[in-house]
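First the structure, then my questions, so here it is.
Omission of a single protein chain aside, the complex is shown with its protein chains in their original locations.
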Amino acid sequence: VAERGTRVGFIGLGRMGVPMAVNLARAGFDLAVWNRTRARCRPLEQEGARVAADPADLAAGVEVIVTMVADPAAAEAVYLGEHGALQALPDGSTAIDMSTIGPNAVGRLAAAASARGIAFLDAPVSGSVSVAEAAQLTAMVGGPPEAFERVRPVLAAMTAKQIYLGRSGSGATMKLAYNAMIALTNEAISEALVLTERAGIARADAYDVLAAGVLASPFLDYKRDAFLEPDRQAVAFTTALMQKDLALALELGRTLDVPMPATAASNEVLTLARRLGYGDGDLARVADTLRGHPARD
Amino acid sequence: VAERGTRVGFIGLGRMGVPMAVNLARAGFDLAVWNRTRARCRPLEQEGARVAADPADLAAGVEVIVTMVADPAAAEAVYLGEHGALQALPDGSTAIDMSTIGPNAVGRLAAAASARGIAFLDAPVSGSVSVAEAAQLTAMVGGPPEAFERVRPVLAAMTAKQIYLGRSGSGATMKLAYNAMIALTNEAISEALVLTERAGIARADAYDVLAAGVLASPFLDYKRDAFLEPDRQAVAFTTALMQKDLALALELGRTLDVPMPATAASNEVLTLARRLGYGDGDLARVADTLRGHPARD
Amino acid sequence: VAERGTRVGFIGLGRMGVPMAVNLARAGFDLAVWNRTRARCRPLEQEGARVAADPADLAAGVEVIVTMVADPAAAEAVYLGEHGALQALPDGSTAIDMSTIGPNAVGRLAAAASARGIAFLDAPVSGSVSVAEAAQLTAMVGGPPEAFERVRPVLAAMTAKQIYLGRSGSGATMKLAYNAMIALTNEAISEALVLTERAGIARADAYDVLAAGVLASPFLDYKRDAFLEPDRQAVAFTTALMQKDLALALELGRTLDVPMPATAASNEVLTLARRLGYGDGDLARVADTLRGHPARD
Partner (left out) sequence: VAERGTRVGFIGLGRMGVPMAVNLARAGFDLAVWNRTRARCRPLEQEGARVAADPADLAAGVEVIVTMVADPAAAEAVYLGEHGALQALPDGSTAIDMSTIGPNAVGRLAAAASARGIAFLDAPVSGSVSVAEAAQLTAMVGGPPEAFERVRPVLAAMTAKQIYLGRSGSGATMKLAYNAMIALTNEAISEALVLTERAGIARADAYDVLAAGVLASPFLDYKRDAFLEPDRQAVAFTTALMQKDLALALELGRTLDVPMPATAASNEVLTLARRLGYGDGDLARVADTLRGHPARD
C-alpha cells in the first residue's frame, strides 16, 4: 500500500490539477510533476515537487502515476505518445487517470497498460476547484480492486470519498452519468425559472422556492448567482464542455441500449445555446437560451 | 389578522388535508370541516371540529375558508357548484385554495370570488404527508398582499414557510414549475441509473454516488428505496398524478411562449410508463420504463 | 339521400368556407348561409344563396347543416349558444362539422345533438384553399354510418374523397393525427435543411434532393418557396395555428396512453418559434428558429 514517501508522478496541472497535486505534496508523497505548459508547474515546485522533462521521464521513477487532463486525445498522448508515460513506467506500478474521458478511451488505455503489466485505474472526480482545494472531491473508481486498495492512500490525499464501482471503465461511466444528471438538473432549473419569470414571478423569489424544498442541493446553492445575474458572474462550467460529456454519455446510452430522452432533449438545447453564442458561457445560459435571448435584446 | 379563535372552514380531507386540518385545530382555530366522504371527517371531530352539511353550510359562518382538493373540477364544484361555498361566504372573508389546480382554474375562482367581494389566495404547498403532519410544508402564495398578511397565521399553523410570490395565480404557477422540476429530477435519476446499471455498476453503488455529491437533496434521499427496490416499496407519488401536473405546466409554457423541451420529453416517458401499466406506480417506475421492463420479464 | 334541391345550411365563410359553400351552391343544393361578419356572405348571395339572420334562423328550414369555423369555442357558440342552430334544426336533420376542433369538442356537440334527435357527423378536411376551390379536399368522417350515407352527396359536392373512419369523433381524431404528421414533416425538412446549409450546401440544392427522392410529396412541392425564401413568401399556415392543433393531438395522446416524443419535441420548437416572434409566420419559420435567427441578424 502506498504511504508517505511513495514516489508519485502527476501530469496535468490545470485548474483542478494544481490543487490536487498540491494536496499530494502536502500529504507527504515524493512528488514529480509534468505539464505541457511548464509555467503551471511553479506552485508545485514551491511545494517541493520535482519537474520532469516529459511524461516518460516522470514515469521512469514512480510507483504511482496520476493524470488529470482535458480530453481523450490528451490522455492518449500523455500515455501512448512520443515520450509517453506507459513505455517508461516500472513493472508493478499503477496508473490512475482522473480525467473525464469516457469508458471507451479508458478501455484503450487500460488494454495498453495491461499489455505492459501496469495496473490501470479510472478515477474521475466530482467537485469544483474549491472542493479540490479542500481535498473534498469524490472519486469514482473502476479497475482491478487490488490496485485500488494499493493506491487508495494516494486518492485519499486528494479526495474525501473514494467509491469503488467495479471493473475497468466503471468510474468513467459513472462520471458521464453524473454529468448527464447535472446537465438535466441545470435544464430543469432553467425551464422552471423561465416559466415562472414569464408568469410575472420575480426570478429571485422563484429560485428561493426551488432551492428551499426537497430539491435543495449544493448545486442549487452555488448556481444561484449564475442564474439570477448571468451577465455578472464568472463562468464555472461552460455549455461547450458539458456538451462534450453529454455526447459521450449519449453515445454510451446508444451502445448499451439505454434510452435517454430528456438528456437528448437537453443536449439539443446546449447546441442551440452554442448557436446563440453561449458556447463559452456558463451552464446557466441555458435559461437565456430558453428566453430566446439575445434575440429580444 | 387571524388569531386563535378565528372561525376557519376546511374542505378536502384527503391524505394531505387531514394532517393540515388537524394542525389548524391544534393551533386553536375554531374549526369547521366538510368532506365529500363524511367518514374522513372523524379524526377532525376528535379534535373538536364541527362537521358541516355542505360547503355552503360550512362557509356561512367562517372568516377564512381553506380548500385542499384533488383537481380543478373538484375546486370549482366546491366553490361554485350547488350548495357551493362562494355564495355563502360572509362579506370580507378570505378563501385560500391550497390544491394544485394551475393558474387558469385559480383565475376563474378568483374572478368569481372578487365579484362577490371575497379575497382569494392560491397557496399550494410542497411536501409530503409526513411533512404535512409536522407542519413543515412550504406554501407558495399568490393573491392580494393584504389578504395574505391577514390570513398568514392560518397558513403558519399548517406550514413552516409562506412565500409570497405576487398577484393571483403566482402560487399556482410556482407549484407547477416546482413539480416539473421534480419530474425532471426523477427522470435524470432514472436515466443515470439505468445507464450505469447496464454498464455493470451495481444499482445501489450508482445511487450512492448520485446522492452524495453536489446534487444531494432530500428528494434523492427519500426516493432511494423506491429506485433500488421498486417492487417492494409503497407508492409515494404516482406517474399518473405527476402527468396531470406536467400537462398543466406544459400548457402554461405554451401559453407564455416558454419552450420546455426536457419537460416535454419527460412527459412522454410518463405516457409510456402508463402504457406499460405503471400509471398507479411510483415515479421511480420511470427507470423500469427506460429498462424496457416488463417487456424483458 | 340528399340530392339536388335538398335544403342545406352553411355556417362559417372563412378562407376555406367560401369556396366550399360556393361548390355546394353550384352543385344544385338549395343553400342558406350565415357568417358572423355579414360582408363575407356576398359571394354566396351572388351564387343565389339566402342569407340567414342567425344560426337558429338558418337551421329552421334545412335538412342538412354544415359548419366550418375556427375553433371549439366558435363551434359551440354556433350550435349551442343564444340563437344557436341546434335548438332550431328539424327532427331527422343532420349536422356536419368540418372544422378542426378535436374529438372532445365533437363529443360534447354530438351528445347535445343526439339528445335532440339530430344526427351529428365530424368531417374535417385536409387540403388548402386552392384545393377547396377545386372541390378536391379529402373529408375524414366520424359518426353514425347511416347519416354519412344520407349526406354523402353533400360532402361530395365539396370534396373529392370522403373516408368514413368509424364512430363519432373518428374524423376529428384523424385530422389531429394528420396535422401532427404535417408538423413533423415540416420539422424534418427544417432540420435537414439547416444541417446541410451549415455544411456549405446551397439551400436550393438540398431542397431539390429532399423533394426528389422517395420522400417526394405535394407538401414538399408547395412548401419549396417558403423554405427557400422565407422573407418573400405569403404565409400559408402559421406556427401558432399549427401549435393549437398539436396541443390537441398531444392531449389526446396523453388521454389514450400514446407516447408522441417527436411530436412533443417539435411542439416545443414551435413554442420557441413563437418566442422569437414567428407566431404569425409560416411553418417554414421553424428552419429560421433552428438557425438561431433572428438572433444572428
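Read from first to last, the chains carry the letters A, B and C; within each, the first residue is number 1.
Criterion: a residue touches a chain if its C-beta (ideal position, glycine included) is under 8 Å from a C-beta of that chain, and two chains touch if they have at least 3 such contacts.
Just so we're clear, the structure is a prediction, and the values are computed from it rather than from any experiment.
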Residue, one of C:21, C:174 or C:276, that touches the chain absent here: C:174
Among C:1, C:39, C:115 or C:199, the residue in touch with the chain that has been omitted: C:199
Per the touch definition above, residue among A:2, A:242 or A:260 touching the missing chain: A:260
Candidate in contact with the missing chain, chosen from C:30, C:122, C:268 or C:282: C:268
Absent-chain interface as seen on chain B, which is shown: 261, 265, 272, 275-277, 290-292, 294-295
Where the missing chain touches chain A, by residue: 243, 247, 251, 253-254, 257-261, 264-265, 267-269, 271-272, 274-275
Residue ranges of chain C at the interface with the undisplayed chain: 103, 126-128, 138, 140, 161, 163, 165-167, 169-170, 173-174, 176-178, 180-182, 184-185, 187-189, 191-196, 198-202, 205-206, 208-210, 212-219, 222, 249, 252-253, 256-266, 268-269, 290, 292
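Following the convention adopted for this analysis, only the chains that are shown with their structure count from here on.
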Central chain of the complex, centres being mean CA coordinates: B
Separation of chain B from chain C, taking each centre as the mean of its C-alpha atoms, in whole Å: 38
Whole-Å separation of chain centres (CA-atom averages), chain A against chain B: 38
Residues of chain A engaged with two or more neighbouring chains: 261, 265, 290, 292
